[in-house]
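A single protein chain has been removed from this complex, and every other one stays in its place.
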Amino acid sequence: MKVKVGINGYGTIGKRVAYAVTRQDDMKLIGVTKTKPDFEAYRAKELGIPVYAAGEEFLPRFENAGFEVAGTLSDLLEKVDVIVDATPGGMGAKNKAVYEKAGVKAIFQGGEKASTAEVSFVAQANYEKALGKDYVRVVSCNTTGLIRTLSAVQEYIDYVYAVMIRRAADPNDIKHGPINAIKPSVTVPSHHGPDVQTVIPINIETSAFVVPTTIMHVHSIMVELKKPLEAKDVIDIFENTTRVLLFEKEKGFESTAQLIEFARDLHREWNNLYEIAVWKESISVRGNRLFYIQAVHQESDVVPENIDAIRAMFEMADKWESIRKTNQSLGILK
Amino acid sequence: MKVKVGINGYGTIGKRVAYAVTRQDDMKLIGVTKTKPDFEAYRAKELGIPVYAAGEEFLPRFENAGFEVAGTLSDLLEKVDVIVDATPGGMGAKNKAVYEKAGVKAIFQGGEKASTAEVSFVAQANYEKALGKDYVRVVSCNTTGLIRTLSAVQEYIDYVYAVMIRRAADPNDIKHGPINAIKPSVTVPSHHGPDVQTVIPINIETSAFVVPTTIMHVHSIMVELKKPLEAKDVIDIFENTTRVLLFEKEKGFESTAQLIEFARDLHREWNNLYEIAVWKESISVRGNRLFYIQAVHQESDVVPENIDAIRAMFEMADKWESIRKTNQSLGILK
Amino acid sequence: MKVKVGINGYGTIGKRVAYAVTRQDDMKLIGVTKTKPDFEAYRAKELGIPVYAAGEEFLPRFENAGFEVAGTLSDLLEKVDVIVDATPGGMGAKNKAVYEKAGVKAIFQGGEKASTAEVSFVAQANYEKALGKDYVRVVSCNTTGLIRTLSAVQEYIDYVYAVMIRRAADPNDIKHGPINAIKPSVTVPSHHGPDVQTVIPINIETSAFVVPTTIMHVHSIMVELKKPLEAKDVIDIFENTTRVLLFEKEKGFESTAQLIEFARDLHREWNNLYEIAVWKESISVRGNRLFYIQAVHQESDVVPENIDAIRAMFEMADKWESIRKTNQSLGILK
Partner (left out) sequence: MKVKVGINGYGTIGKRVAYAVTRQDDMKLIGVTKTKPDFEAYRAKELGIPVYAAGEEFLPRFENAGFEVAGTLSDLLEKVDVIVDATPGGMGAKNKAVYEKAGVKAIFQGGEKASTAEVSFVAQANYEKALGKDYVRVVSCNTTGLIRTLSAVQEYIDYVYAVMIRRAADPNDIKHGPINAIKPSVTVPSHHGPDVQTVIPINIETSAFVVPTTIMHVHSIMVELKKPLEAKDVIDIFENTTRVLLFEKEKGFESTAQLIEFARDLHREWNNLYEIAVWKESISVRGNRLFYIQAVHQESDVVPENIDAIRAMFEMADKWESIRKTNQSLGILK
């Protein structure tokens, strides 16, 4: 028996999760919702994915364009075991009542508050916490990135200070700026530290900045250690951490541009770089402080988490079995 | 018997042509050259592609990195029937003597002068001119884009004025600016008009501007017609023109960003958009003037031309057979 | 007697016009309006300019911040002879009824429709048309730029095709993108041609593109001539045209960045470049076609027009006297 999955919202995250679902042997994609018949909707149809209107209010748009939908969100909810809410931040909380009423489990994304779900989730950090749950929140791309590497060195952490340099808009988003400025979150520490703490109990503070780029976030991480650790140990640890990859500037990885080029060279779908990219040369320890720099592909790093969350919620596999299946199906390198 | 192909230069164009060669049933990729052992070189090796040093002077770099090469360019030249020169603009002309001495045919890219080769080439416009030739130049990405659409309406053209708004650097190139300025080619008309004339004999003048974007060029084209033509005729013509696609703003194609997203949604390798993208709504005729706007994916539009040029040079197929084979092998939509 | 001037909207255009008014010996700045007490409002106060709330609904914002205003827009209207409406595009039309009721003359900006005012205005092209009028529209930055140079060669024009490459946002605007894309106006010809025709009766068609830069627009202009003209004649004409300056790439003016640097080197307030910048080397004539490239500083080129419009509306000076006074007071080079 395959778990029947619906996706509410077929944008940057939704379409990637939909694709990932189709790559699993224990899941079936039932349908996706759209608010308008744009090229992404046509592409879904071309792929044979049933497209539902995200609400009755959107039906006229589809009718006017002659785009036949399979129904509305409520129709979709009747057919699925779980809905992945990939709507814009804050809407998931509003949708929750609808999912509850329909009696379907739901996964929310990091744009929702932690309180929207029973557990906040990063597979390699707390898979077990989501076992059997009805409502799970996959944390944001940045938080996922922090947790992937920090959970790997968690036992050494006394305190973390992370500075996040964030892309201002996704490649497909032409509405948002800035075009030529740096915009700080002036409230320091920023909200990302507490968000990490919804998954792993570490002492962490962060600050965040928006810069005019579209392709990846970058994190400058400093860890105050509570027991000795050398740079080569950290390299070993990260080499053995799933969904974390080391990249060398010496091989030409000078910026986020070459990391994306790496994903393109692999012919990854949408140049997804599901793995967190750590610059190997940046890993250093001075006294009791560990430093490293990592980059996060905001469009895709949470995709495997959504798949693993489904398995945990239906208790379909244990942690490492799920991670292994997800990794293998998506071509995640390790 | 398959034609044995080498690629001199495994960068933006070279790696795409190499990939395209591996997709042909009548060609065999013998090897590629690199000047340094960067991640692209490692990727080639992973793919089982023999990597040669682009010259003896580069051997120490590979040796120091412990990267084993299959030889140097001269070794590669001994094994191939044709070399695709994908070196930086201007270097091809210098390399020509080496190719001549080795007795191999050669394809040059648009960064070289027309006089470097016997013929300048765009498959759908002048395939036959390259039949049996030893030296063929595939024209630049911009010139290819102009010729694809203009050759389709060639009989109607009295005069063309095209304004090219060019991306300043490729996605993988972080060296070049500008970051926040528009840079005109102050010599008007620019060199692109005469370059078009190396392939089709039309009356054309152009101007060109560099702007801070990495993903696509855009052309604003105005054609003075010598006989009547309506917008709907042009739509028909372009719908029946190979390697040209119509995109509608109404479906969400508001900018070059969504065109690239379309290629990503198709899971095209490196988000290649081999086809020239014409905005359907932009096609209009007022009096004796036709207007339209098109976008060019500078990283990939010349790739199919390189493949077709090989077939023409070895007289392996006639024009439409070659175009059909190339299109099918690369997933080109029409 | 000085004309009493109020400014409704103290943003990019409003603050520059306010400054310009203070530089005139025949005008008096009575006050400006703001919707919120931001740093621009504080700066106005520092300069001794009375600040009014743009409406009663905005008063609480000022009160909460402890920022004392001099009243609201209606109070300001009681004290002025003319109001310069520098509100966001489209709001001017709505404000007109208020101005009419208050019995004050009004100047609108290019974001309003031509029908909002009795005349659309560029001083050097049609100053006389505005004499004694109550409602005048200063056309947009792009339209002003086109008219400054085209009116200088008007008698030679058979047809104009202009391509506008537009900055996506002003330097102070961090909300708007795109960050990495080119966005065409897919309706060709664009609305700019008809807008030019509200001032000068020439045959003109245009297309327009938005690109990720903040500092200047650039226009690529092609004129089909109805009588012979040589490039050197055009250079002579432009050298004798007010508010048009020739710049040479040879002297380092390679892009819009160096044009702004020129204004900064002059210590112009806000690096205003009131003059339209034409690249001298770009001026060329081939057959019956004239080509040239110009750049427009969108933040400031319409400022002198607002001043001249005031003089025309109150019949304070004839055309060349007003232009001379305005130029001299603002340091316009010619």
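Letters A, B and C name the chains as they come in the text, with residue numbers starting at 1 for each one.
Here is the rule we use: a residue touches a chain if its C-beta (ideal position, glycine included) is under 8 Å from a C-beta of that chain, and two chains touch if they have at least 3 such contacts.
From a predicted model like this one, the values you see are computed outputs, not experimental measurements.
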Sole contact to the chain not displayed, among B:Asn126, B:Thr213, B:Thr242 or B:Ser282: B:Thr213
Which of B:Ala125, B:Ala181, B:Leu259 or B:Ala317 contacts the chain that the document leaves out: B:Ala181
Residue among A:Met216, A:Leu229, A:Leu245 or A:Leu330 that touches the chain left out of view: A:Met216
Selected residue (touches chain absent from view) among B:Asp26, B:Glu118, B:Asp173 or B:Glu250: B:Asp173
Where the missing chain touches chain C, by residue: 15, 36-40, 42-43, 171-174, 179-180, 215, 251-255, 257-258, 260-262, 264-267, 269-271
Where the unshown chain meets chain A, residue by residue: 161, 163, 165, 178, 180-184, 186-189, 205, 207, 209-216, 218, 220, 222, 249, 254-257, 279, 281-282, 284, 286, 289, 291-293, 295
For chain B, residues in touch with the removed chain: 168-169, 171, 173-181, 183, 212-214
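In this text, only the chains that are shown with their structure count from here on.
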Chain centre separation in whole Å, for chain C relative to chain A (CA means): 46
Centroid spacing, where centroids are CA-atom means, of chain B and chain C in whole angstrom: 42
Junction residues of chain B, two or more chains touched: 180, 215, 254-255, 257
